[in-house]
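Here the complex is missing one protein chain, while the rest keep their positions.
Chains: A and B, in written order; residue numbering restarts at 1 for each.
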Amino acid sequence: MEKEELKNKIYAFCEAAKGKKKLKEKDIIKGVSEAESVPGDEVKKALREMIDVGKLMYSYGGGASSVEIPSEEYLREKGLIK
Amino acid sequence: MAGKKYNTPLIDDLEKGPWPSFVTEMKKAAKNNEMANDALGHLEKCYSTKRGYWKHGGIVGVLGYGGGVIGRYSEIGDEFPGVAHFHTVRINQPSGFFYNSKALREICDIWDKYGSGLTNVHGSTGDLVLLGTKTEALEPIFAEYSSRGWDLGGSGSALRTPSCCVGPGRCEWSNYDTLDLTYALTQEFQDELHRPTFSYKFKIKSSGCACDCVAALARADLSIIGTWKGDIKIDQAEVKNYAKKMDINAEVVNMCPTQCMSYDGKELKINNAECNRCMHCITRMTKALRPSGERGATLCMGSKAPIVVGSLLSWVIVPFIKLEPPYTELKELIRKIWDWWDENGKPRERIGEVIEIKGMRSFLEAIGVPPQPQQIKEPRKDPFMFYTDADIEGFKAKEAEEKKTGKYKF
Partner (left out) sequence: MALPQRKTDVGPPHYKQFLPPVIQKNYGKWKYHEVITPGSMVHVAESGDKLWTVRCASPRILSTDTIREIADVADKYCGGYVRFTTRNNVEFLVSEEKQLEPLMKELKSKKYTIGGIGPRITNVVHTQGWVHCHGACTDASGLVKSMMDELYDYFTTKELPNKVRLAVACCVNMCGAVHCSDIAVVAVHTKVPVINHDTFKNMCELPTVIGSCPTRAISPDPAKKSIKINEEKCMYCGNCFTVCPPIDIKNPERDGVAIVVGGKINSLRSNPKFSKLVIPYISNEPPRWPKVVAAIKHIVEVYAKNARKHERIGEWIERIGWEKFFKLTGIDFTFQCIDDFTFMRDTMRTASTFKW
């Protein structure tokens, strides 16, 4: 699968869980890799690239870390949107 | 500074008395810093109402990392705007907490520019903790520190900043290079440290001997405790010198837990086969006694604080491992441990808890460590055991072998 397409799938996966379930990085890698039949390592790489540019972000709450779609406030703070 | 001057009679009382005062430190910082000044007023309010006002950590951090910054907001930020955001930044300390003056000044200069000027040297994790800054300062702080060779420590469901005792840097009892190992592991696992992918936190702490100066056995998921395999070498001339200053029988021989020492007023003897390497005699008579032979460490796992179902001390997993650069065996073992935890742990379950739930056997088999009596205090005392078919086949095969040789092997 093309990397960009994979990234879109990852994003969609996170969007579907938004407000319902806190996703750990592991959940996303497992979920997307099973749904799309892509090796976990590839998903992990794509996911990391997305986090590095603020497309997704690590979050923390309830005593544990998770991955989610950044808020506008976060993007603004990082100078990624105005 | 045009800061508001707070009236702080309760915490002012903590400037009195001989022990160094944290309130004095906060006031020093408050002289030039709005945030530190509001932190003083905020703390006085806590003292007068007997409660805290910090909210749960928020979602803040630096781009790409999932840890190293702990979000902190006040419920009463309107009253104390300087601490409305008051985030913590964890800076990964150098092994053994060694610094020079230049490094300390560099840390201070950056921090004064962007934060409250307050620190914890060190936080309980081992990190050098920068206490109190605003969200918009986080990226600049990270750029300033990282460009000068300082990185953030761990937080969240990740590898936490490894830490160690002073070891070979200044201690004659160290059985391996705690400083080097800690540096090597920290570098090896940068990804696991900065990007939380675990079920929960994972801590590695390394002590060079059974004195365990970093309390690894009580507060690390992986506790690395230095030890040795050879005899304790005795310098009888030094023993004579100690005899002039102390009662060797009362203070050393009779306190030996294995009763493997004797002293007749002339010569000190140790039955090394019975010694359990507790370190008592060596710490009492450091000039006269030293370990010899193979050096390495015991790996123990699982300690944690009482949340949620009671505290644990680490259990012996690998009775002896040699620890020499590049530490390949240990690094591979750690990865196997994480893989098993990843497979079996639910969110917020520390590895010690998962081992309890899934059973020690599942864990040991997964990481390829055989059962050994050094791992336990005593064998099980209930008969509720699991047998796999393979176990029974193994027992039967042994019996068949015995029938052939005519010799029992229990």
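One rule holds in what follows: a residue touches a chain if its C-beta (ideal position, glycine included) is under 8 Å from a C-beta of that chain, and two chains touch if they have at least 3 such contacts.
Note that this is a predicted model, so its numbers are computed, not measured.
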From B:W111, B:F202 or B:W340, residue that would touch the chain that is not displayed: B:W111
Touch criterion as defined above, residue of B:V166, B:V239 or B:V354 at the omitted chain: B:V166
Residues from subunit B at the interface with the omitted partner, ascending: 10-11, 13-14, 16-26, 28-29, 36, 39, 43, 46-47, 49-52, 54-57, 62, 64-65, 72, 86, 88, 92-105, 107-108, 111-112, 117-122, 124, 126, 131-132, 139-140, 142-144, 146-151, 163, 165-166, 168-172, 174, 177, 179, 183, 186-187, 190-191, 194, 210-215, 217-219, 225, 250-251, 255-257, 278-280, 283-284, 286-287, 305-311, 313, 347-348
Missing-partner contacts on subunit A, residue numbers: 21-22, 62-63
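One rule holds in what follows: only the chains that are shown with their structure count from here on.
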Distance from the mean Cα position of subunit B to that of subunit A, given in whole angstrom: 31
Contact footprint of subunit B on subunit A as seen in their complex: 24-26, 48, 51-54, 57-61, 63-65, 67, 71, 74, 77-79
For the subunit B and subunit A complex, residues of the former touching the latter: 56-57, 59, 61, 63-67, 71, 135-136, 139, 155-158, 195-197, 199-200, 342, 347-348
